[in-house]
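The block underneath contains the structure these notes are about, expressed in structure tokens.
Our next item is chain A:
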Amino acid sequence: MRARAASFLLAAILCLAPFATRASEGRPADAPRAEVIHWWTSGGEAAAVRTLADAYRAAGGIWVDSAIAGSEQARSVAFNRMVGGNPPTAAQFNASRQFHDMAEQGMLADVDEVAQREGWERVFPAPVLEAIRVGGHFYGAPVGIHTPTWIWYSKAAFRKAGIEREPRSFDELFAALDRLRAAGLIPLAHGGQSWQDNLVFSAVLANVGGRDLYLRVLRDREAAAIASPQFRKVLLDYKRLQSYVDAGSPGRNWNDATALVISGRAGIQIMGDWAKGEFTLAHQEAGREYGCMPGIAPDAPYLIQGDVFVFPRTRDPGVQRAQRLLASVVTSPRTQLEFALRKGSVPVRSDVEVSRLDPCAREGARLVREGSRQIPSVEMLLTPDQNGALSDALTTYWNGARPVEKVQRDIAAALAE
Partner candidate 1 sequence: MSVAGLRLRGLTVRHGASEVLHGVDLEVEEGEFLVLLGPSGCGKSTLLHAIAGLVEVAAGSVEIGGEAMTGADPADRNIGMVFQSYALYPTMTVERNLSFGLRVRGMARAEVAQRVSRVARMLQLEDLLRRRPAELSGGQRQRVAIGRALARDARVFLLDEPLSNLDAQLRAELRRELKLLHARLGATMVYVTHDQAEAMTLATRIVILDRGRIQQVGEPGEVYARPANRFVAGFLGSPGMSLVAGRLEGADGMPVFAGERIRVPLAGYSFASAMPAAGAELELGLRPEHVTLDAQAPTRARVVLVEPLGSHQVVWVESGADRLCAVAEAGARWRPGEETGLRIDAGAVSLFARGDGRRL
Partner candidate 2 sequence: MGAAARAFEHRVARLGGGAFLFFSAIFFLLPLYVMIVTSLKPMDEIRGGHLLSLPLAPGLAAWREAWSEACTGVACEGIGGGFLNSVRIAVPSTLIAVALGALNGYALSFWRSRWTGWVFGVLLAGAFIPLQVMIYPLVRLTANLGLFGTLPGIVLVHVIFSMPVMTLLFRNYYRSLPRELFLAARIDGGGFLGIFLHLALPMSLPMIAVASILQVTGVWNDYLLGLVFAGRENLPMTVQLNNVINTTTGVRLYNVHMAATLLTSLVPLAVYFLSGRWFVRGIATGAVKG
């Protein structure tokens, strides 16, 4: 009896291979058609990317969506498809050193024409311009700016611990963390994955080390700076933060850490501005249930990390047209604002009216516009290889008992590659 059921099932599976056809959109055949690979797959991300798609359609194009979760997977698919001779029209990348290689290999098309027409040099912040310009040409269209090192805290937890105002220095931060612990709370909500360990390090380096040390270590990869006592202090403070996380931290996803802050079980989390989506989903509002700080010190550097579309080189004039249209659409003020609203990011352009953004994003936008505190994030400064090696060194330090001198040497070795 069961055997028959099984054979029926197998037969059904084997026979069920009809060729489903996809409904094509009712557009003229020569409309610009852009297939875009990106890793914005769910919730607020998907809503954000939808504004891009809508804007592209409104501009007369056809948006073909290729969402692939996970930045590494999405990037490797885009990369493999270029190698395989079947590239997408555009692909999301981080504004990073990574696509410099691709540009130098001649695999990417420049968008100088759009950049000139739209005056990118006037409206984009310097770190972004630097990241997308290779050999004098623009190879990417920035979509939005994320800052990975925001500091989020639960007002309820602060109240319970008797903390009256936002910490203004790292000493105050440690004091606040101590009080949170004394109140029986998890002081620092942290997801123990290497990219989050790395992210917290960026925050400490920027806030404790300051702009100068940050650039000397990460941009110039200066051995003396890495060996310096100042950098040593950065590392010690970094490791000290680790003593404030709970036992369940290793391997935790960032949003589960955010959930601890939302529920008031934890006090503080250092995380990118995308964390806002979690608060919003839990019906919490910035300034009411939770607070956000772009940095600890009033003049702390503000890290800039960008999402960028790159355009694989092609000879097909139709595709080139679609690429230029896309570059133009995603950098238009209106699209930038709509995207930022849903994504939780900040518009790249400094000429966007930001009053509709939430208080945290408004603060971010102000800092981007102001310019003086901007500083490139780690992946804009390091090759993926260096950044990976740095991550390995940091996560080993964070999770183990490696003496700080050795870690300084580890980091020097990681960045020397």
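Criterion applied: all candidates are chains of the complex that A comes from, given by their letters.
Keep this in mind: a residue touches a chain if its C-beta (ideal position, glycine included) is under 8 Å from a C-beta of that chain, and two chains touch if they have at least 3 such contacts; residues count from 1.
Please read these numbers as outputs of a predicted model, since none were measured by experiment.
S.K.: Pick the candidate touching chain A in this complex: 1 or 2?
M.R.: Only one option touches chain A, namely 2.
S.K.: Contact residues on chain A for candidate 2 in the complex?
M.R.: Residues 2-3, 5-6, 9-10, 13-14, 16-20, 22, 35, 38-47, 49-50, 53, 63-71, 73, 76-77, 80-81, 83-86, 146, 253, 255-256, 259, 263, 272, 274, 277-278, 281 of chain A touch candidate 2 in their complex.
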